[in-house]
Every structure is written in structure tokens, then in C-alpha cells.
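Quick one: structure below, then a few questions.
With one protein chain held back, the other chains of the complex are shown just where they sit.
The letters A, B and C name the chains in turn, as written, and every chain counts its residues from 1.
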């Protein structure tokens, strides 16, 4: 049995990783850490995980695969030691997602361990499965980029290079830390945009979609993303509504067929015929995608959705682990959504 | 005291009109109708309106101003009789919003009383106050168009003629009728796009923004709108995130000043410095607007929000009535939002 | 592989049964029926179940175990045929829960197949495991009775014979049918009691708690329940707050120990040290119970909670099936709650 551990289990991404690992047949969660809660049992902090019968430790013992759910910076300060000790790591933080240390610095400040940037693949299995399978360290994507990149990847080289991602997120994406924005009374019966001066998930989208475009077209022209995230009064779910202009004429049928073909081997991506609902992904690793030509204007509209804590965080991390361990991608991730 | 009545009070727009009229100092709600509930007291159907001590009648008696909250088609079948009897009418339905009968037919079917189309101003007071003041019949705008047109009106002639309106609405916009979409269990903890094959509020936006553009530029070039509405798990509120490209260079400061100047005489429009929240409009007739240049791409993003049942329906109807009666626009509409 | 089927999969209880069976390792869901949706694929009606790749049929073929999720009366009209054909049945409806046909008639009208009443055990495994294991037909308990009976069973013979059950339920307990009560706009940001003139789940509570009391005390004195259900703005979850007076003096420690001892062999019942939260049961078959002596008054307060669609319906049905098939009770029901 493969032994796995979670660094900083006390946030929502960490706890969700534990939930998914609890029912994984081929690995065993043997240890968790969490600074503020060290010494407590996992069940004290998260009653739904009481059956795992684990305590929260100060330091992670040696495991085969470690998940880091630390905040950015803290993750990049901790991971080099894990890698040096021979542990394979899935980093759920943002620290190794951007390949360019200068770009990282612009959005997050100076990088604590830039040497590892070059080797860490961007952990979106639908794009980088082979590199992930062989990596020591995988950079698990952000929640918004997962939804947006999967929505636009099939057409990254076929559209005019300015796209819009209007994304709507449940509150759990803001984490378990306390602030007024996530106080129930403030966000219940409410909705607003945020991050209008620039959200950290933007450069991930531009990096990945731009790389796809450049590779397929053989030129280096970037793809520019206007990204506006919104907070909604729900706990889980991201819906990304993406707007672009196709360079050539397409029919709706051709577009749907192109998307279906592109994702025919992706077990978690479903190209659907009606606007997808976040609730249909609740608790699952699915990404539902609906590409649509606007009949009035010919513009391309692609709507995608995920559970931000699963495909947008913990589930994708487990999917990456499966690839790293040579397991089928779907192991431990196959239960249907909780509905309604 | 001016005597007013509501035709079809039994939906959310009708009930909200009654709520607002209940506290209006210069008019008196003297009668309501509603086919399914005729004979009941208003308080039986809506306990929060019990103090009005009205019954729901079959037919509206003569009043000075009548509000029609009937569904489309039914409204245009009923209103001609009211107008002929000399009553002034605010139509909350969609029936007189589109000036072009052929366009109406394309979206709603044949118009029951097209002769009145020419005289009914589009009841957005920020654009058409003078015509509204003198009208017998005013076409109260749709909820989405109210948010979108107010967001884009100041720049209708300054942007490239393809704009995107990504709008998010609370569930009350779908009305009080029963369907699975609005079942609590289906939309709670859920979010989805709808109307991707064309939503009836689209032609209103194109009519009004196109007319503004044509008038200011002296040409007839239309303005094309890509409109994607979304349903959110909240009762009230619309947030419209609008995307456009300004034709000339603008600074953020210049943009904000332009918006403030444009709306300096509009008592219900507030140009705000942070992304507005729907909750800040709850129960009020306000429209909050935040114009923003995307620093990354130079694209214009305008976020606006309203309470869909007030500025998006009943409040705007009362505002129109105030204009028609020569009252200050704000009478009866000044209470602060319910927050939190 | 055991073959199972669901009669009337199109409600929430039916769909939830399908969700749970989808991940059960020892049985295979081979058929579903549903009158209104017959001929459609299951994935058309419930996208989250698309992977099951089943169609909704008119009639159930022969299976080893059938779940009936029909409404009451319809269930008792259908089940006799299934039983005669040799199928074992778990009835999720109310039809066989009350052993007394006259009592059934008082609450539901005349019973369509009273002959089967005598043989159908009340399917609460914590009380009747042996009878369930040997039954052809099991009457799956109501959601409220499950929470209330498990809360009070340990003290059914130790309290004064008048107890109060103040229960709070999520909206899914009201089913997937449409009515104004479950319209999002009506129940969102709202809470109210209902059923004050008598709720059909009351006689189940009195039957089971009364039987426990009578058996242990050797007398036939009934136990009288005042039951007030409330509807809350959430999709899933029941919280039952039960009030009683213990006849003899108890300490908090003794009370907790008594409860723990009573449920020591019940894999899904957890006696917890803090007031339990419905969210900690989301998607699971757990019942969390917190017995508490009110320090001020000496009164016993027992708070219990379940997911009304799992332990309150589909999960308990699968638990019953496991017992009927000689499988461990927990098979297919062990995943942690979805949290947050």
C-alpha cells in the first residue's frame, strides 16, 4: 500500500484531499500536519474525518507521496526538503505553477525555491499527463484556471488572441480563514466581482493557453485573457463563461464534434449539450463543458464548470498522484455527484 | 390623492409594486386584480401586504394610474382598454418595450396591439424622462436591460460595436410560477447559464444602446450585444458584468469622471469606486455602476447591479409613475437597502 | 453479482438510491422505472447519474432486490406483485411502516394491501436487524422518525411518557414535485413550522418508541409524542431536538455512557460530545446523537441529525438491503461526508 501524507490539512483543500484519500483503494493516508492544530486529532478539527483516526502532527514523516496544502510561499519553503528526502510531491499551492520566476515574483513576491520551477509540470492531466507521470513535483493548478483552460484549450489556436473569462465561484475557494467577505451575512443573498485590478490566477491561464496556441501555430504570439472572478452565495462550484471569436467559420455541430474529439480520452471532462450546472459536479472530479456559437453574433461562448475543491484542488491532486503512481487516473474518484 | 391600481398583483413584480406603493406618500393603492386569486384578500395571498386591507378583484375599477404586471401578450390584450378609458398605464410586461412590431413578433409572437407601440416610451427614466412624463403608456424595461443599458449608456458611442453582457440574476427574476428550475433543491448551491440560444431581453439592449450610439454618432450602425444570463442561488439581485473595447485611449480617472458626469442628475444611479454588491441594493431602486479599465488588456469592464424586483421592475415602474405625475422621481423610493 | 432495481427513480429518494448503488461493490443496478420519464435515459433526467448508462423503463424486470420509491398508496398497489414474483423488496414509501391497518387508514386512507403489513418489519436496522435480514419486504422508515427514534430509543422506557420532537428539515424532504412551499424564493431566507394539525410521521414514532417502552417495562402504556416539523432553507439534513423528562436521576456522564453502550454495535450511529451539525452527515448514512441534561432544569435534551436522503431514505434502504443479502451493513455506505 502506498503511504501518503498531507502537509497543512487544516484548510478546505487539505481536508478535501483527506476525504478523497479516505476512500482511495490503493493508497493509505498515514499522516497529516497543520501548525495551528498540531496535537489535535483530525476528527476534532473535522468531525467528518473522525473515522480516519489520525492526529495532526508537527512534521510529516516519510511518505511515498506528499500533498502540500500550505499557502503560497510557505509551500515553496517546505517542499524542497520533501523532494530532497525523496518524497514525490503534489503542491496544491500556487508556488510552482508559473514557469517564469519573474512572473511569479510580480504576482506573489520573490520565489523561495525557483530552482524547482523548471522541473515541475503544470498538473493539468488533460494537457500534461506524461510529464506528470514522471515528475517528482507536480504543480496542481488553480481552481479558476482549471475551469478556464479546459474550456478554451480545444480552441486556443483557433480564436482571436483576446479572450474573456467571466468566472463565478462558490465561497470555499476563498478558504477557511476568516474575513468579512466570507462572513455568512455578507455573502448570503449577495454577488459581486472582485480582483478587478488583477487576480493571481490570470497568469496561469495565459501561460497554458498561450503555450498551446504557440505550439500549434508555431509562433510565439501570446493569448491575452481578461479575467473577472465573482463570488456567489454557494459553498462549492465554479462556473466559467468564456467569450472568444473563432478565426474561421464553424458550425455548432462541428464545434461540438471538435470538443468531443479533443477530450475523447479524458475521463473527467464531459462535453455536454446543455448549459452545465455546478451542482452536477458536486463532490466529483468532473469538468462539464458546453461550447456554443452565439446565434446572434457568431461569437464563441464556452461554459464550463467544476467543483472547485475537487477538480479545482484536491481531486485533481489525487488524479495527479494516480498518474505519478502509474494507477488509472480515475481510481478513487469515481463516485457520482451529490445531487440535489 | 392620486388613485392607482395593479393589474395582476399575484406575481412577484405585482406584489413588489404593492409594497412600494404602500409607503408612497402621494398616491393611494385602491385596487388590485389577479385572475387565479380573485375574491381573496391581498393579505391571504401575501401576508406581508395584509395591512393594505385590499381584496383581489376580477376587474380594475377606474384609477388614475394603472400598473400592468400581466404576462406578455396578456398585457397587450388588456392595456388598450385601460388607455381608452383614459387611464395612464405603466406596463411592467415586455409588450411595449420594442418599438418594432416585427422584432417583437420574432421574440414573442404576433403583437396584440401594435398601434400603441409608437407612443409608448421605453421607461428608463435616466434616458427618456421627458417622454415618460408626457406619456399615456410607459413600457417599463426588463430587469437585465436596466442593469446593462445603464452600465453601457455612457459609452455606447465610444466603444467598438460588439459588447458582451454577462449577467447574473437571483431567482425571483424567473417569477412566482412553478417549474423545476426554481425548485429550492435544484438551484440552491448551484449556478448555471441559460438562454444561450437567445434571451428575450437581448433586443431591448440592442434597441436602446444602438439608438444612443446612432444618435450621438449620426450614423445608423447597430451595436451588437452578446448576452448570457445566469441563475444564482439568491432571491433578489442582478449583477451585470459588461465587456467592451473603447475606441480611444482613456485613463481610469477620465473614465470614472465621464460616468459620474453622465449620471450627475440621476438620483438612483451611483458610480462607485469598488466592485458593487447586489446586497447593497436590496429593496432599493438604486443602480450601482463601477466602470473599470482592465490594467492587463486595456479592455473596458463595467459592473453594475440592481435589485431586479425594484429598479428592475416595480421600483422603476413607480419612478416612471412619479415622472408621469410630475412628482420628484424619488418620492416613495428613498429607504436605504436592507443590509445585511 | 446481485441484481437490483428501482421503481420510480425520478424523485429525490429514487435518484439518491441510484447514486448509492452506483458505488456499491456487491450489487448492480440493472433497471429503473418512472412513469413520467419512461423511455428517457437516466442521464437525461439526472445528469449526475449519466455514467450508469440506464434507461428509465415502464416496468421493472425481474431483479433480486427491488426498491420502491413510489408515493404511498401507489407503492402498496405495486409491491404485492413484486413479492409474488419472488423479488425481495425495500419499500421507501410509508405504506408498510405502520403495523396497524386502521392507524394507516387514519393517516393515509384505506390500505391497498393490508395482508402484507404483518410480515414487513420496520426497517430501522438499529432496532430490527434480525427481522430485516429474513424479510421479503422491509418498510424503510420515514426521515423524521429515523432521527427521532434513534435519539430517544435508549431512553424510551426511562422517561415520562410525553416527549417532544422539534424537528428541522431541509427542503429535499418535501420531494421533487413542484409547489409554492419549495419555490426557491419562498423558502430561501425563511423558516417555518408546518404540519401542526398532525404530521404523518408521528404515528411511526409512537409505534416504535411505544413498542420499545412496552417491551422493556412489561406494560402497555403508550408513549405520547408532540411532533412539530419545520422547514429550513437548506437542501439536505434533518436535525431533531427532543425533549423529555427522565424518571430517575441521571448524571451527564451516566447518560452519555448509556447512549454509547446502547449503540456500541451500530456502525452508523455516533454518540457525540458536542451539538451535532447536519453538515457533518452530508451524503452519509450517519446519525449523530448528542444526549444532554439541561443544567438549569434537569430536563433531557437529545439532539440528533441525519442526511434525510441517506439515513433518512436511500442509505437506510441500502443498509436494509445489505442485511437482507447477508452483507456487512456498511458496504457501499462508508464514504466520509462532503464537507464543507
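One rule holds in what follows: contacts are C-beta pairs under 8 Å (C-beta built on N, C-alpha and C of every residue); 3 or more make two chains touch, one makes a residue touch a chain.
Keep in mind that what you see is a predicted model, and the values were worked out from it rather than measured.
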> Which shown chains does the hidden chain touch?
Replying inline: A, B, C
>> Considering the complete complex, identify which of A:102, A:178 or A:253 is in touch with the unshown chain.
In response: A:178
> Of the residues C:33, C:241, C:256 or C:284, which one touches the chain left out of the display?
Replying inline: C:241
>> One chain is left out of this view; which of A:41, A:55, A:162 or A:188 touches it in the full complex?
In response: A:188
>> Give me the subunit A residues in contact with the hidden chain, please.
In response: 12, 171-172, 176, 178-180, 182-185, 187-189, 233-235
> Tell me, which residues in subunit C touch the chain that this view leaves out?
Replying inline: 162, 164, 166, 168, 170, 185-186, 188-194, 196-198, 202, 224-226, 228, 230, 232-237, 239, 241, 243, 275-279, 282, 290, 292, 294-297, 299, 301, 303, 305, 340
>> Touching residues of subunit B against the unshown chain: what are they?
In response: 12, 15, 19, 22-23, 46-52, 172, 176, 188-189, 235-236, 270, 272, 277, 280, 282-284, 334-340
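Rule of thumb we're sticking to: only the chains that are shown with their structure count from here on.
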>> What's the rotation angle, in degrees and to the nearest 5, for a C-alpha fit of subunit B onto subunit C?
In response: 180
> Over half shared or under half: which fits the residue numbers at the contact of copies subunit A and subunit C, same or different?
Replying inline: same
> So what's the Cα centroid distance for subunit A and subunit B, whole Å?
Replying inline: 38
> Just curious, how far off is subunit C from subunit A if you go by their C-alpha centres, in Å?
Replying inline: 37
> Listing for subunit B: what residues touch at least two other chains?
Replying inline: 185, 188-189, 233-235
